[in-house]
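The other protein chains are all here in position, but one chain of the complex has been omitted.
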Amino acid sequence: MFRNNYDNDSVTFSPQGRIFQVEYAGEAVKQGSVVVGIASKTHAVLVAIKRNAEELSSYQKKLFPIDEHVGIAIAGLTSDARVLSNFMKQQCLGHRLTYGRNMPVRSLVDMIGSKAQINTQHYGKRPYGVGLLVAGVDQQGGPRLFEFQPSGMTEEMVAFAIGARSQMARTYLEKNVDSFKACGKEELIKHGLRALKESLVQDRELTIDNTSVAIVGVKKDKDGTAKVEPFKVYDGQDVMDWIDSVSDDKENTAPAPATVEESMDVDNDA
Amino acid sequence: MAAMFSQNPLMNGPNYSFNDAPKVNAPEGARQHRFDPYTDNGGSTLAIAGADFTIMAGDTRHTSGYSINSRYYPKVFKIGGTTADQHDANLVLSVVGFAADGEALKERLDAICKMYRYRHGKPMSVKACAQRLSTILYQKRFFPYYVYAILGGLDEEGKGAVYSYDPVGSYEREQCRAGGAAASLIMPFLDNQVNFKNQYVPGSGEGHALQERERKPLSRNEVEVLVKDAFDGAVERHIEVGDGLQMMVITKDGIEEILLPLKKD
């Protein structure tokens, strides 16, 4: 039988130039339930399908706040995600302590990128078995969305999905990519949930138990200055209205998904 | 004395080491550290616990010696909210003494409260935070935070709680406490007006028969007036107190911040 000799550790290239352990870690991400992230000019949302190991158990959390302006969605090993999440939390606290500002999302993502890369180049280490979508807003800039992979790869995205059957969600996102930028948060959440639905297996649907939604954005203050709308996760009853709004019977009567129902442009000057 | 050391090489033996140079002004082998890491930035704080509220207050003057550095430098802080604007905070910390230490202490305690919330999904109780603050202060027992801290909030039963500290972490829960430059001016006033010390029921007798005035909890309005009076008095008699009065009122509905003017002279 064929046996792969090049996947015993993460420091050996295969003759084809591949590092199998890192690729396998990428597979772990694909085992996780799907998460979707979208960014508009004013908001970034994360939506996720939660799984329960068995009927009697609770649902595994998928969305985590990091700091008031950043949060993550995870797909893969939850325990590995916890390590990264704690690290990110510490970095954000430290940055706020020394500079008195929100940590720039890009530098935060770069840090976990470098941290994950180390695991791919040292003998005896194991890559993280988790992929992340990082949603946040920068000090005065706009919302940001990043993808993170166990290889240490990070990339800024307009919209993205990772996890099991996420290709279906991505196809939906690609189809609607041009409309995201002008979306308000409600419309953005709907897009997210519709993308999630695409990824569901037959005869499964979104329920208040298995769906999580998180939002972060910028809002205009009373005096017109742009303020961070803190990262907030919604579960259970709080997501009911959103799920209802994208239910199949509603969708057939509602106008086409690409229209903008609400616009909340926030200018950077003010 | 000087001649004993330098003039004759034979007297000191044949030695060319710089370490052998006379140690006239350095008897211990090293010069004294001249850098003093502390200063006193003046100001005063005050906290009073009521039946279902706590009021924390402090003036907003910041001084170095006889100079006023700033007329608005808050000494009273909300602690342990989830965001930087502390809109959901449940605790208040006041610090007075060396301002840089005060700020460092505040930020450390705030970070700890934030991590506690993150890990446990609920805010820290005043009792727990009070114990933790004591530990933080004591950890620097031999290079202390030069601050008098007071922590305020509502306890598990919803009653007002005030914990006061010395710079190295001794602490106790009290009904009221004044701290800082004018503490010695304000505290006796508080003893009399909050705990009714030296107040007796008229005509109740003499000596041991004399009955103390019965203690009853003060209303929020009474306490607010008391605080303002205490600071107006302190401003009059202490040069390091003045400019503004910052008050935080902690109730079950949240923390309300009040800013009042004080004399600026």
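Letters A and B mark the chains in the order given here, with residues in each chain numbered from 1 onward.
Keep in mind that, in the parts below, a residue touches a chain if its C-beta (ideal position, glycine included) is under 8 Å from a C-beta of that chain, and two chains touch if they have at least 3 such contacts.
We take it that contacts and distances are computed from a predicted model.
Peer 1: Pick, from "KLLA0E22045p", "Ubiquitin-conjugating enzyme E2", "Ribosomal RNA-processing protein 42" or "Proteasome subunit beta", the protein name that UniProt gives for the chain of this complex that is not shown.
Peer 2: "Proteasome subunit beta"
Peer 1: From the listed residues A:14, A:31, A:107 or A:171, report the one that touches the chain absent from this view.
Peer 2: Checking the options A:14, A:31, A:107 or A:171, the one contacting the hidden chain is A:107.
Peer 1: Using the touch definition from the top, which of B:88, B:103 or B:222 touches the missing chain?
Peer 2: B:103
Peer 1: Which positions on subunit A touch the chain that was left off?
Peer 2: 97-101, 104, 106-107, 110, 138-141, 156, 225, 268-269
Peer 1: Footprint of the hidden chain on subunit B, which residues?
Peer 2: Missing-chain contacts on subunit B: residues 1-3, 5-9, 15-26, 28-31, 33-35, 37-39, 41, 62, 64, 67, 69-73, 98-100, 103-104, 143.
Basically, only the chains that are shown with their structure count from here on.
Peer 1: Distance from the CA centroid of subunit A to that of subunit B, rounded to the nearest Å?
Peer 2: Computed from C-alpha means, the inter-chain centre distance equals 44 Å.
Peer 1: In their shared complex, at which residues does subunit A touch subunit B?
Peer 2: 65, 68, 89, 93, 96-97, 102, 230
Peer 1: Which bits of subunit B are touching subunit A when the two form their complex?
Peer 2: Subunit B reaches subunit A through residues 82-84, 107, 111, 114-115, 118.
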